[in-house]
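Note that one protein chain is taken out, while the other chains of the complex remain in position.
Now for subunit A:
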Amino acid sequence: MPIPCSTEACTSAATIKRSKDGSAVCATCFTRRFEEDVHETISATNLFKRGEKVAIGASGGKDSTVLAYVMKVLNARHDYGLELILLSIDEGIKGYRDDSLKSVERNKIEYELPLTILSYKDLYGWSMDEIVARIGKKNNCTFCGVFRRQALDRGAYKLGATKLVTGHNADDIAETVLMNLLRGDVARLQRCTNICTGDDGGSLPRAKPLKYTFEKDIVMYARVNKLEYFYTECIYAPNSYRNFARDYIKKLERVRPRAILDIIYSGESIAVRKEVALPVLGRCSRCGYISSQKLCKACLLIEGLNTNQLDLGIKRKVTTETKTGCGKDKTGSSCGCSNEDKVQSIDF
């Protein structure tokens, strides 16, 4: 017995249960409500200003493909007056990006948006394949994530964008809240649910218009609107910490979908006690990128690769390491040699 679409005056049969609110809707109403939910998020937070040049971080995957499409639709429908451009990063994983970049190329043509591709090799001197060959598969996701984050910011800045938008969805943000909680990273816990970060001057603001949009709804939206996207299991992913959080969130979602929005709500509402010391954001002394340390995370990781100190920037505990220590003191405390150029390493 078909269930009717819950939209008033719609006579179609429902074919989708929206994760967002559990309502039963037909494909047409699903699409409309999906888009208007994103519009509501954008307008309620005054996310964009008229005339802004907005770079869309595009991986060719489902989230960024749907984001690019919805941004294009809403920019036209609600006359945001934005200049939209696509920005892709090539990590240099053989066989991984080749096909996904083809998918981004298709977005470029179908959505008529200009596209720029930047590579890790260009930006950092190392491709992901070269990094994995050097360090193995244990911490490679740390490198990939840190490098990708900066690459998008730098690329967007280079293209003269005033804002960067990424396809992070509600599931992603719930995972991040959980991960920051599990790691005791209160600074990130406090800001990871913000719809826009870096808008306090100094760096390029980055925004997440899909922050309240469920992954299931994104996949359904792509299906009913026949948006083709690229997918693969990242060949280096099985060891990543995020997968454990992801698994847990997915299991919670099956029992109670709202759990995802509630985790985000917890993240949004949390306030860190004032006696808790938070890192003060400054600038990296080497590249000028925003950083709480003397060297930003990416520069620290590159330093480790170039000098063969492969745990630099990776160690879990807050430690003080001499940059080119004499090696006499294995505890990592000052060895008393003349090199006083110390680098603090905190896991991100």
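Here, a residue touches a chain if its C-beta (ideal position, glycine included) is under 8 Å from a C-beta of that chain, and two chains touch if they have at least 3 such contacts; residues count from 1.
As a working rule, contacts and distances are computed from a predicted model.
Chemist: Which of "Thioredoxin, mitochondrial", "Ubiquitin-related modifier 1 homolog", "EKC/KEOPS complex subunit CGI121" or "Small ribosomal subunit protein mS33" is the UniProt protein name of the chain not shown?
Modeler: Options "Thioredoxin, mitochondrial", "Ubiquitin-related modifier 1 homolog", "EKC/KEOPS complex subunit CGI121" or "Small ribosomal subunit protein mS33" considered; the missing chain's recorded name is "Ubiquitin-related modifier 1 homolog".
Chemist: Of the residues A:48, A:229 or A:289, I need the one that contacts the missing chain.
Modeler: A:229
Chemist: Among A:37, A:90, A:153 or A:215, choose the residue that contacts the chain missing from this document, as touch is defined above.
Modeler: Considering all chains, including the one not shown, the answer is A:215.
Chemist: Since one chain isn't shown, list which residues of subunit A touch it in the complete complex.
Modeler: 3, 14-17, 24, 59-65, 100, 103, 215-216, 219-220, 223, 229-234, 237, 250-251, 253-254
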